[in-house]
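A single protein chain has been omitted from the complex, and every remaining protein chain is retained in its original position.
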Amino acid sequence: MSFGARSIAELSDGRSQAALHRHSFNALGGLNELQLWSGSEEQAEQHFSALVAEVRRIERLWSRYLGDSILSKINSSAGSDRRIEVDSETAEIIDYGALLFRESAKRFDLTSGVLRRIWNFRTEQLPTQVPTSAQISETLSMIGWHRVEWQRPWIRLPISGMELDLGGIGKEYAVDRCAGLALERGIIAGLINLGGDVRVFGQQPNGLPWQVGIVDPRDQSKVLATVLLKSGSLATSGDYQRFFIRDGVRYCHIMNAQTGRPVTGFQSVSVLSQSCLIAGSATSLAMLFGEVRGVRYLNELGLPWLAVTATGRQMRGGGWLVEEAQR
Amino acid sequence: MQLMSRRPTKRRLRLLLQAALALPGLALSSDAFAQTAPSPAVVQIKYADYRDWQKKDEDRMEVLAPMLYFSAPVAEEWQVDGSAVYDSMSGASPFYLSTLSGASGTGIDDSRIAGESMVTHFWDSWSLGLGGQVSDENDYLSRGGKLQARWWTEDRNTVVSVGAAFDSDQISSSNDPTLFEKRRTGGYLLGVTQILDPVSLVQSNITFTSGAGFFSDPYKAFDNRPRSRDQWAWLTRYVRYFAEANSAALHLDYRLYQDSWSVYSQMLEAAWYQPIGENWMVRPSLRYYTQSAAEFFEDTFPPADVDQFLTFDQRMSAFGSISMGLKIERELGNGWSVDGAVEFVQQRDDLKLNGGGTSGIASFYERYFLFGLTRRFEP
Partner (left out) sequence: MPKLIALLLLLILSALSACTPVSPWQKEAFSKRQMALTTDPLEERFRLHQQASKEASSGGYGLGGGGCGCN
């Protein structure tokens, strides 16, 4: 999980009283942080409100719980003859998810959310358990993007119990949307961190680059490497974000939609790109491919990447300059 | 000669990028992916109108040359480029000392067609290119091939180039139908390109060329040159960006040269690329060149000893030259651009660096116009 930037909090040189303002909030199932440079506290608060509102809008739009969200409509019609018409934003995200389905050789699947029914990571609610093969097979019968009738803008899930889940890309999409909104609102420099997926933009008035750290997947109090960014996104997927260990085996929340089981190849993968959506897709697909195919995929993609394999070996590629953390 | 960012784009990244760009409000630009952006396909045609003369009122030689160039990424990791030129030359070649001018100077009406092409394959940290060239005139035929390898560091701030080229030439003469000579040349290059800081880079290349065979000029009386020639050239090029001057760029080139005929030369060239507004670019340029005479250059006619190596060829004398050029380019939109350039060159013995120089050689002037039309295809 990449965590927030360390930067000098205040710069006052007589010309501008720009200061770095921070705001933390809960959304999208986790803790999030926004940072932006602004001349006034008031203005910063207004910006934060607008940005948080955008995050909540996306949360609501693709919530699986709120009865009137588009996903609820789609999922409650699963197995029936009803086609649901989606708005253009949802349509674009569905198309994007369909692309990832193809690019990941079906490992990434917008309908794989149902695996959450048998793989439970919320230790505080239910005891964690490893599902049986029978349970997995049964759930797999309700997974398969290729079965979905998607004729933009109409969608139908043909099997009762099937679910469409945009959680796999919604968060990174929200990061990019926030960055777009922030730039539109004239924010000169800022940082968006939603659950560890980070995007920074703008030259900080203190002249420093944004410093984004990649945490050690086995000790989140430590930083593996610090990336100096002027603008761009750093996304990280890891097997430590949600997991449980049973009989010495780690089961993480990243599910291979083809096997119905968690992936095991990497402890974490981080990718750098201008777009958080693209960076996040790259990390997800690399995790889904496993070590050998994942490394090949990352090199084929060409973006700078850093990964820790299941055995703890650090690998990187794509030609970026990463400063080692001074610890 | 380009930097490493010339790699064809990765198909997989392009797919994600296109899909992400379809989503509104994400503040994305395909430019930002320039790190792995493809070099766009380019097609260019140019037309050159070249004239040189020795006395201002006498046109000596004129060349009109249409040219074509293309460069295109192919499939995932390939790039192909090539060019062709058709020179039509007329007029007397002016390389005679004033004392000989008019004597045995047949006018030349000649044409030259030349083409070359190169295919390059890219891997993650290196590339390999294979190329060939042909140049055909009615008294000269050259064919050759070259191999070029580049390797770059992970951060792509350093590129090392290594290359080898071999040419095989046939020389004949429209003056002398019995003349049929050959020449073989091997050339080698070692170069480094280094990004110095976010606004400047430097390239330094050393080339060594070794030729064996016929070097004399069949059109010049008494011309008798050694049958081998080894040449060393060391070129250093510097480029610097000036964001504050509307994205202007300064180019500085300096070349040192020496060969086994005892010719030593230096060249310094400067060009300033000045964008004006959104669509215009103006580029003034200045070049200074100085060379010493080949050891067998003779400036007194008739020659004292015709059995040794000698040449009266003005090209082998000691002189300096100054060139001044101006190019204007305009972006037309949709990837089209036009450009026009003019350059004047003056070659005089008293422009030589150490002054003096071979007296008696007439000054030599050149001017040319270049007009070009380019189409770039963005991916």
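A and B are the chain letters, set down in written order, and residue numbers restart from 1 in every chain.
In this section, a residue touches a chain if its C-beta (ideal position, glycine included) is under 8 Å from a C-beta of that chain, and two chains touch if they have at least 3 such contacts.
Computed from a prediction, not measured in an experiment: that's the story for all the values here.
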Full-complex contact with the absent chain, from B:78, B:257 or B:288: B:257
Listed residues B:169, B:299 or B:349, member touching the removed chain: B:169
Chain B, residues in touch with the chain not shown (by the definition above): 1-3, 5, 31, 34-35, 37, 44, 46, 48, 50, 52, 65, 67-69, 71, 81, 83, 85, 112, 114, 116, 131, 133-135, 137, 139-140, 142-146, 148, 155-157, 163-167, 169, 171, 187-189, 193-199, 201-207, 209, 214-218, 231-237, 239, 241, 243, 247-249, 251, 254-259, 261, 263-267, 273, 275, 281, 289, 291, 294, 315-316, 321, 327, 339, 341, 343, 345, 347, 364, 366, 368, 370, 372
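As a convention for this text, only the chains that are shown with their structure count from here on.
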Residues of chain A that touch chain B when the two form their complex: 89, 92-93, 95-96, 99, 103, 173, 176-177, 179-181, 183-184, 201, 231-232, 273-275, 277-278, 281-282, 297, 299-303, 317, 319-321
Chain B residues within the chain A interface of the complex: 7, 9-10, 12-13, 15-17, 19-20, 22-29, 32-33, 35-36, 124, 153-156
